[in-house]
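The structure under discussion appears below in the form of structure tokens.
Every protein chain except one is present and positioned as in the full complex.
Moving on, here comes chain A:
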Amino acid sequence: MHRLKILAGHLSPPGAAAGGTRDVGAAECGSAGGSGPQDVVVVHGRRTAIGKAKRGAFKDTTPDELLSAVMTAVLTDVGLSPDKLGDVCVGNVLQPGAGALMARVAHFLSVESMSLRAIGEPGDLSSRVTEVDKARDCIIPMGITSENIAERFGVSREKQDAFALSSQQKAARAQTSGRFQREIVPVAVRHADGGAEREVLVAEDDGIRAGTTLAGLSKLRPAFKPDGSTTAGNSSQVSDGAAAVLLGRRAAAEALGLPVLGVLRASAVVGVPPDLMGIGPAFAIPAALQQAGLTVADMDVFEINEAFPSQAVYCVEKLGIPLEKVNPNGGAIALGHPLGCTGARQVVTLLNELRRRGRRAYGVVSMCIGTGMGAAAVFEYPGGA
């Protein structure tokens, strides 16, 4: 610290100096700790393409096929034999028995088929649910929570449409420039159309609408409330997909000769009112950053799930995150939101983007959670040698 002070003194000495500009100074920045054997590292991650539910690429595909594809790809890529895996954790929202909670740090694999399971079947719940406000709020349809946020915090229809347009444009650009190629595992599936069955290789996200325009979005009718602002065009899509992330202690990764793609620096889960569930990231992100000893300014990229444009815009603005850092390759509005898959998908996309940029950098993955939670994690991409 002494040396740092002395060197800093050379660059910003007390008192005026003859000639020269004084636009150099020391800026506080975090470093989230060095590298130790107990670090939780991301070894690798892949995802399938994301398909539109019911009509898209995976409409006739069972979740286990998607799961198997990404799991196999991750292990094959790093040459790890499955018997070396310690724990396998699968996140899912709508499968029978899956429940509506998301797995946390030990989140290995995430998969969702919203084609085969519908949101409208919550399963068995106590009849007392309706008696307690917050419990009752847990089964409010998600679209209504979006409207609640838009109203409560004044997020206009125009802002939401603009945000949605941006997501589509970023995703389209990313797709055409081949940015997703590295992370997507092509899956061979069968499509049953009428009587005929054909085999298709799915390697591209089919939800992206490159031709989206503000004018087109503004014509859409609200989907959840007659005078609302959330539409089918500016919300996340109902989708199928799977993603897998391989985690471990750095010591274990090194012992097995595995690479390190990223380091998990912090994670946080917070509770928020269920009727405003979308504000989750606005509280989870600061909690995770604080844990990591870092700030918004230290982050290069934020993957904030775009469940709805109202909540996404609200969170970004509340935290003062520069828009260019948010979902640079598009988000759930354009790509789709296979519920239990999204978190792992965001990790895969985030680390691939940081790797593409080449430098050591930090990123955040965050999402809101239906029933009133927010989760966020800070990842570090360690950069080159």
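Rule of thumb we're sticking to: a contact is a pair of C-beta atoms (placed from the backbone, for glycine too) under 8 Å apart; a residue touches a chain by one contact, two chains touch by 3 or more; residues count from 1.
Criterion: contacts and distances are computed from a predicted model.
Remark: of the listed names "Peroxin-7", "Trafficking protein particle complex subunit", "Ubiquitin-related modifier 1" or "WDR75 protein", the one matching the undisplayed chain in UniProt is "Peroxin-7".
By the touch criterion stated above, the residues of chain A touching the omitted chain are 3-4, 6-7, 9-11, 13, 15, 17-21, 24, 385.
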